[in-house]
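Worksheet for the structure shown next.
What you see is the complex with one protein chain gone and the rest in place.
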Amino acid sequence: MTHARRLTLAHLWVAFAAFAIAAVLGVWQMWARSPLPAPYLTAQAYFTSVTAHGVSMAYVLTTFMVMGFGYYVAETTLGRPLPYPRLAWLGFALGILGTLMAAATIFAGNATVLFTFYPPLTASPFFYIGLVLVVVGSWIWCGLMIVAMLDFKRVNPGTPVPLAMFATVANAVMWLWTTVGVAAELLFQVIPAAFGWNEAIDVGLSRTLFSWTLHAIVYFWLIPAYIAFYTMAPQAAGGRLYSDTMGRLTFILFLIYSLPVGMHHLFMDPQQSSAFKFLQMSFTALVAAPTLLTVFTISASMEIAGRLRGGKGYFGWIAALPWDRPMVLATGMAFFMLWFGGGGGLINMSFGMNAMVHNTSWVTAHFHLIFGGTVVIMYFAIAYAIWPTLTGRQPASLRHQRLQLWLWFIGMMVMTLPWHYLGLQGQWRRVATFNYADPVIAGWGPWVIVSFAGGIILLASALLFVWNLLEFHRDRAVVAPEHPPIYALAVHPPNRVPAALNGFALWNVLVLVLMIAAYGYPIAQFFIIDAPEAIVHRVTGGG
Amino acid sequence: MRADTEQDILKTELWWTALVTAVVTAIMLAIIYAGLVHHINPPSNIETVDPKTLHLTGEFTEGNLGTRVDGSQITSRIVATQFAFQPQCIVMPANRTVTLRFATPDVIHGILVTGTNVNTMIIPGYVSQVHTVFTKTGDLLMPCHEFCGLGHSQMWATVRVVPEDEFKPGPDGRVTCDAR
Partner (left out) sequence: MALAPHPNYSAQVPPRVDDAVDDVALERVMREVPSGALALSLLTVGLLLLAWFLMYAFVFLPRGMVG
């Protein structure tokens, strides 16, 4: 096992351990909100659990997954050793230390602020410092990915950076931009307040800075799934990637348009003007483009595989695909869930239409479908695809892998479809219990129980996933003689690509211009209008 | 459609991009139409108020809260605090343009009114303002929809929408749930 493989395994096991714990908490939270009597239910326990669930799923699972998979991609696509492996381990250690610090404050009851930690509610300062350490660890990863790509380009002048690596570096560059907003909020506003150095805080500014991070962060989580769509799924299906150029363009579009759009999370906020909300909505409409382009390009890539396997007609190629392969199955399910999740997202971003669903269960349903559904099911597929090369063992049972994917898909649909409906009825987010004696709320009860059943299916799937991975590490696992290639070739593999499609210098300039246009005045206004500050409310001490 | 070279493929992709652009444009036009013709826009008044003195002076002092008719203007002022609204119930006439104004002295809250497009965050430092017309009569639920602390789940208010002819302000222009 080479160095980067140990590194990858370490990162991914941390990611999936956090995932498994968070899955248990999530099911209990749904139980708490349902009309059925749940054990251990207090407000303190509930919001502690929601905070831990959100932090584990959104920060720990994702960051460690992105980092671990990035190291894997760098090593396997560039054909070179990873630069500075010691720094990579330092990033890992910082991430672990930060995660433990945050976890300790959460479970001590000193950080019941949920994973969005909106001030002026403030947690123990060590909660935020923990999160900052995780981010600093990921910054090291960003630097290593960029250095690995530059080294490759120096040694191989004129050779296109392999698409999987190009996308990984796009994500690293995007993440550096993304974290600026939340880093500024934490370092200049929240952490000083949490330590007691400030007694008041400009909440309008902090929400605006957080929104800077809030949308692009979900693309940080999502890009590994898109890397699998473009570079792994066509190969798994026995086909070719339809267009390597479109892959590059898609990841460039993500880099550009996932950043100046965060204000669509603030549509219902009183401290920003309609003009900037509208501007950022327009950019948000543009970020739908890379996803819709991907739908077509990946469909075409799968169509190649289906037709090579004898599929005919407009739709016959779909039935001809090898659905028994976990990567192919997961890709199909991911796109199915993307239809619902993306459709819901189109409604969320639609300016005035956001009022219909803002902060209701609809939104919870949307991001569970897109992230928990589309993205996480591809995390599973990636794990199943790379674990044989990481461990040198064959999977114990493809049937168990397929069963796990089906359970996840069904559970996610059963859980989130009722949430969409309830959200439209006005069921609001982030409450521990509902007053089912209220006649309006009483009618929601049965649907909440249905979604709870979906949650139980998801938990079963989560546990089976961990079991499936553990099987690789057992002594009885069969040693794999050799590993088939996991990255797809393009129909027309690129020999040379323009510099703009082989690096990010130009695109960083464009991001800067767009960010100044989109966020320059919305941030500056808080220093111009001299906004009144809010008194800091500390939750430290379990109260 | 040819696919002999990458250029051929990109030509096909360009057609698809044009179609995607058309789809997104259709949605944008519908949104602009809803904003301009139906007046459905996000609440964005950027009006500041000092949370530290909110309850001591000005518009959001206790005696001034609730629904009040002033000429043709019907306005309800509500303070959101941890973990209750003041007042807990407001009266609104059906089929009239009304204004809801919210402020908070403590942390972030938010409200929605079930079955309507009424939805806003309530951010300390700002007045949140929503104009709307309620069309259905009855008691509507107005919960706090942003986590504001451990008592968040118990924080909600009622919007009592009454037929226009039953909406009778007292001599001071005020209408309360108790009076009915």
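Labels A and B are assigned to the chains in the order they are written; within every chain, residues are numbered from 1.
Throughout what follows, contacts are C-beta pairs under 8 Å (C-beta built on N, C-alpha and C of every residue); 3 or more make two chains touch, one makes a residue touch a chain.
All values derive from a computational prediction rather than experimental measurement.
Of A:84, A:188 or A:436, it is A:84 that touches the chain left out of the display.
Checked against the full complex, the candidates A:300, A:390, A:457 or A:511 give a single residue touching the omitted chain, namely A:300.
For the chain missing from the display, the contacting residue among B:75, B:119 or B:158 is B:119, taking the whole complex into account.
Interface note: of A:292, A:441, A:459 or A:531, the residue touching the hidden chain in the full complex is A:292. Contact between subunit B and the absent chain runs through residues 1, 3, 12, 16, 19-20, 23, 26-27, 30, 34-35, 38-43, 115-119, 130-135.
In the full complex, subunit A touches the omitted chain through residues 2, 76-81, 83-84, 147, 151-152, 155-156, 159-160, 162, 235, 238-240, 242, 292, 295-296, 299-300, 302-304, 306-308, 311, 313-318, 339, 342-343, 346-347, 350, 352-353, 355-356, 424, 485, 487-489, 491, 493.
FYI, only the chains that are shown with their structure count from here on.
The mean-CA centres of subunit A and subunit B are about 30 angstrom from one another, to the nearest whole unit.
Those residues of subunit B lying in contact with subunit A across their complex are 3, 5-6, 9-10, 13, 16-17, 20-21, 23-24, 27-28, 31, 34-35, 40-52, 82, 106-108, 110, 112-115, 117-129, 141, 143-153. Put simply, subunit A touches subunit B in their complex at residues 43-44, 46-47, 112-114, 118, 120-121, 202-204, 207, 242-246, 266-274, 277, 281-282, 285-286, 288-289, 292-293, 296-297, 346, 350-356, 358-360, 425-426, 428-434, 438, 440-441, 491-492, 494, 525, 529, 531-535, 537, 539, 543.
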